[in-house]
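Following this message is one structure expressed as structure tokens.
All protein chains of the complex are present and in place, except for one that has been dropped.
Coming up: subunit A.
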Amino acid sequence: MASLFGKLIVLLALILQNRGDVFGNAVEQKIYVKLNNTSPCVRLLNSTHQIGCQSSISGDTGVIHVVEVLSDLDWVLMAGPNPPYMVLLQGELFSSDFWFTLSVSVRVLFLSLSLSLSLSLSLLCSGVYSDSYGPQYSHCNRTLWNPLGDGLSYEDFHFPVFMMRDENETSVIKKVSSVLFDSLAVGGWLRHASFHGLENIDSIVEIGQVGLRNGSKLWIHSDPISRKNSSVNEEVILSVCLSVCKTPAAQQSGFSQPLPPASFQRFLKARPIPGVVLTDHQLAFNNRFYESSYDTADNLRVSYPSGLSLEQQLDFITDTARVTERHSLTHSFRETSLYVSSSSSSSSSSSLLLLLLLLLLLLLCCHGFLIQSNNSWFRSLLSQELQSILVDSPLSITLLSPPVRVHPPGPVLANLTGTCDQPHPGPVPEPDKNTGPTKRYLYEYLWVQGEVSENTSRPGSYCVRAAVRLSKAISPAFELKDYRSTEYSTWTESRWKDIRARIFLVASKELEMVTLAVGIAILVVSLLVTYFVSSKADILFTSARETTTAAY
């Protein structure tokens, strides 16, 4: 009997719990409005500093206040009677001074609507140029690359910041917004091993930001310091520039102009390698939204004629892409696309061909990155398991996500620069043995699923051999366990499982106190009454029918 009761209790508990899962907590839904479409700012640390935002250990709560003009700011910072405040910033009118004022105030817990933030100036001014190498170019003495950047990505805030991505949520509540700090580690660190040792690199052509050309001009930058060496200079002019400079509309930037921020600088730090960087800007960036969350198709002026289906758009060459050039992938990729010539003698025609192929690559795959990644071409490149990462929206690549997010550029690059090795998947051939000392593989082999057309059930799959690598952007400082390294980046991110914001009403203090007072009063009164009744129970509960009570 007891075990039966026990089973009934367990069953009841299971049913009730099931009900909770199925229907949700109805009371909680009456109280809280969850902000689902937000991007939080996170805490980043390196060996000496911390940037980004954090909240208190159990979260922060504050009264929402909209700040649209500067006078609202005064109210928040001084006059408002119920600090702390959750500030909602709308519009892009505010300077970094404004942010600084807010950031140091103890009355502010911060939510903000989207602003266009830009990478810190100081980071763009670091690189290969230092006091020992080209001091006249260090600290951006010569050229300010991103004058619109306000450096807020690298500030340290003592409160949480969110960016609201859904206009509906903002308008319904009218007071909520947060800023996404795109504070990923600057630049991925390229593993030297991927390039078989730096001494095997002949020259470098780097394609930087090329999407926003003024009048279809393409600028070629080189490093003036390394070109002072005559052999390097010869190599740059003859080998590299000969092929690249033949590209129509290419123009060299001045000889005394330093290199723009580029991955090439990191290579130069190790060895004076001949190379150039191609960009759409001569001096300052053309892209106002460099490394900002507003770096989108609209702002890059990517537009397709109306009425085109998705597949038609894929084949359409937009104006921006004309003259064999295409939108920059700098902000879509965390690392710029890089073409490295590893052979000792490179013919100019093959270099040009490869360069054009690369540009074609940019043309074709940008639709996938800027408009919609779930298109037929991407689907044909990725295997079944990886296709779940393709979405019906632009695919932004963040290294913070699981690494699977970074996969699409790999197969895309491989398909466009590699050679088709076998018509059908077969055993992986013996890897090429490099004659160099490292004996690493020169090529990677990739199996491509191919188009799955409606006519044939079997996809036309094939194997591609390409010199495309996927490297984890792990700093050498961590591999060397040198956590205080000044040579390599030591940026880390403090991760939390759940970063979210919600909105609710707070009851007035009077109502709360009245409720508590009433509760205590009722408890006291009922205790008194019960005591009275129980002590007089003999009297109270006798009746005229006394004779029958005994048996009762």
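The criterion applied here is as follows: a contact is a pair of C-beta atoms (placed from the backbone, for glycine too) under 8 Å apart; a residue touches a chain by one contact, two chains touch by 3 or more; residues count from 1.
As a convention for this text, contacts and distances are computed from a predicted model.
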- Query: What is the missing chain called in its UniProt entry, if the choices are "Nucleoporin SEH1", "Small ribosomal subunit protein bS16m", "Gamma-secretase subunit APH-1" or "Protein misato homolog 1"?
  - Reply: "Gamma-secretase subunit APH-1"
- Which residue from A:Ile57, A:Ala79 or A:Leu505 sits in contact with the chain not drawn here? A:Leu505
- Note on the structure: Among the options A:Asn36, A:Asn141, A:Thr419 or A:Thr530, the absent chain makes contact with A:Thr530
- Tell me, which residues in subunit A touch the chain that this view leaves out? 5, 8-9, 11-12, 15-16, 19, 25, 27-28, 30-33, 61, 503-507, 511-513, 515-520, 522-523, 525-527, 529-532, 534, 536, 538-546, 549-550, 552
